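All protein chains but one are shown in place.
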Amino acid sequence: MSFWDRVKPYVMVSPSITVFLLFFIYPIMYLFFLSFTSWNLISLTKTFVGIENYVELLKSPQFHLVIKNTVLYTFLMVSISIGLALPTALWLNKRGFLHKFTQGVIFTPHIISLVSISLVWMWIMDPDYGLLNWVMGFVGIPPSKWLANPKTALISLVVVGVWKTLGYNTLVLIAGLQSIPKDIYEAAELDNASKWRNFYKITLPMLSPSLFFLLVISTIASFKVFDTINIMTQGGPIDTTNMIVFFIYQNAFDFFKIGYASAAGVLLVIFLGLMTFIHFKLLANRVHYR
Amino acid sequence: MEARERVQQSLRIRKKEGRIENSKNLEILKKGAKGLEISGLIILILIFGFPFLWMISTSLKSFSEIMIFPPKWIPDKLMFENYIRAWNSGPFLRYFFNSVLISISILILQFATMIPTAYAFARYEFKLKKLLFAITLLALMIPEQITFLPVYLQMSSWNLLRTYAPLILPFAASGFGVFLLRQTFMQVPDEIIEAARLDNASEWKIMWKIMMPMARPVLITFALFSFISQWNSYFWPLVMTNTQSLRTLPIGVAMLKDAEALTRWDTVMAGNMILIAPMLVIYFFAQKQIIKAFVYSGIK
């Protein structure tokens, strides 16, 4: 191997890696440093407090609730948005104008700013003037307060989240479906395999890279949810939609508890890193790469 | 090839036989299923389409019409002045220009950085590969709300705070893009590359003539996603800009809401339309492109 051959990969990755180092890795390290200090953002000294921030965080019932909310939200988002996308993809993966058109329509929310989406859905979920209660009225479901009710606020955010991502997930899966070579099905048909068996033995394994991709992307995206919370619920009512990123942001920039917020940030980074790692380890073997 | 033809022939025969047997029952069943399917599709379209119609409708209503319940879909008089009021509430032309400039700059930079990176990750073995790929994944998952403070302080120490740099440079590389493109590159069968190597094709040639055409759909898709997400980006430009001349459309729209006065939903929705209309137009024209991209992403 020549010198150039050995250096070449590094040269190729260096532009991206430089950006990542400067704007992601350095901030995380800085965060790590700040997490051991007490700082209000503007005092000249950052007092070293050791692991006090972490201890306080782990003792705080509010933080426990925030973690519980975040995990619950992520679980619901991932399972519902992928769980619905799979049948939708199987259903819409056909020729014909109406199917294509529907694909186009359900994808549309993905291109709209979350600011707009949050504003519209706040209005739709308005307990008094909202369309949602009006529509529910036809189906005979009693009106709900949606975002304002501690029991339904989190699920309301999930509804908005699923509404936004279902189309994207579906299109990714349709792309996956279409990359499955037709002859495999034809061969299976020769063997008189049942539809269910086809799905289980061919479609699902062949779709696994796409599903895996969606799983990773959705988990991360759900864990980072911020905009909808910030605009629609501000973490309320009574902290029922307070999730980790909002919690960090509020502590840092509303309460100016930079050290405390940084400690939560470090825990978030560790958790996200761990989760990605586990995903890769667990699924890498099962995933069918072509 | 021969085997495949034989398979298909026997399939055709079998299907024909089946069709003759239960054609009548099937016909009725199929019609019913078709009707059910179409109504299902229409419900889907309604669920995903009506908030947009509602947004358009609200943006054209007069203030008093907004609060009628049950809602009125078509306003008595189309209030186009809502759009004018929204547009004149700030330097919207500047916002618009900034949004376009920033989104496009980021897109170009991301392409320039992610193609070689993804290629290297997909096709080469090197010592630090695992570590560097882990860094890429980390970049993909770290929320902006965590990184912005250090980046802000850093930018200010470089005296770049009042330029476009804080809005563009942190996004000059995309962890998502690298990840996505690497997956694609990895799916290119080794035989194709080996064959090209045997033909004495240079690495460059392999990358540009074989890999890139295969990755084209993914690149188009990524381009759209990148542009769209930058266009819609709210948090980062809000915290990074302290002057009007650098701000983007989403911030202009969010500013239409006043905390202490009564929110003019008509104006806010008109602003919303100004924000999303370019996206809808692009989507309208590029939708075929996206779907085509997905359709041809399989390897023949």
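Order as written gives the chain letters A and B; numbering starts at 1 within each chain.
The definition used in the following text is that contacts are C-beta pairs under 8 Å (C-beta built on N, C-alpha and C of every residue); 3 or more make two chains touch, one makes a residue touch a chain.
To be clear about the criterion, contacts and distances are computed from a predicted model.
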Name under which UniProt lists the unshown chain, selected from "YdbS-like PH domain-containing protein", "ATP synthase subunit a", "Heme-copper oxidase subunit III" or "Carbohydrate ABC transporter substrate-binding protein, CUT1 family": "Carbohydrate ABC transporter substrate-binding protein, CUT1 family"
Residue among A:Thr233, A:Ser262 or A:Thr276 that touches the chain left out of view: A:Thr233
Residue among B:Ile220, B:Met255 or B:Leu280 that touches the chain left out of view: B:Met255
Interface residues of chain A (partner: the chain not displayed): 40-43, 122, 126-129, 145-150, 232-239, 250, 253-257
Interface residues of chain B (partner: the chain not displayed): 63-64, 67, 89, 101, 105, 108-109, 111-112, 149, 152-153, 155-157, 160-165, 168, 204, 207-209, 212, 238-239, 242-246, 255-264
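As a convention for this text, only the chains that are shown with their structure count from here on.
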Centre-to-centre distance between chain B and chain A (centres being mean Cα positions), rounded to whole Å: 15
Of all residues in chain A, those that touch chain B in their complex: 6, 8-13, 15-28, 30-31, 88, 91, 98-117, 119-121, 123-124, 128-129, 131, 134, 163, 166-167, 171, 174-175, 178-181, 183, 186-187, 189-190, 209, 213, 217, 220, 223-224, 226-227, 245, 248-249, 252, 258, 265, 268-269, 272-273, 276, 289-290
In the complex, chain B residues that touch chain A: 4, 7-8, 10-11, 37-38, 40-41, 44-45, 47-52, 54-55, 58, 67, 69-71, 112-114, 116-117, 119-121, 124, 126, 128-129, 132, 135-143, 145-151, 154, 169-170, 172-173, 175-176, 178, 180, 183, 186-187, 189, 217, 224, 228, 231-232, 234-235, 250, 253-254, 265, 268-269, 272, 275-276, 279-280, 282-283, 287, 290-291, 294-295, 297-299
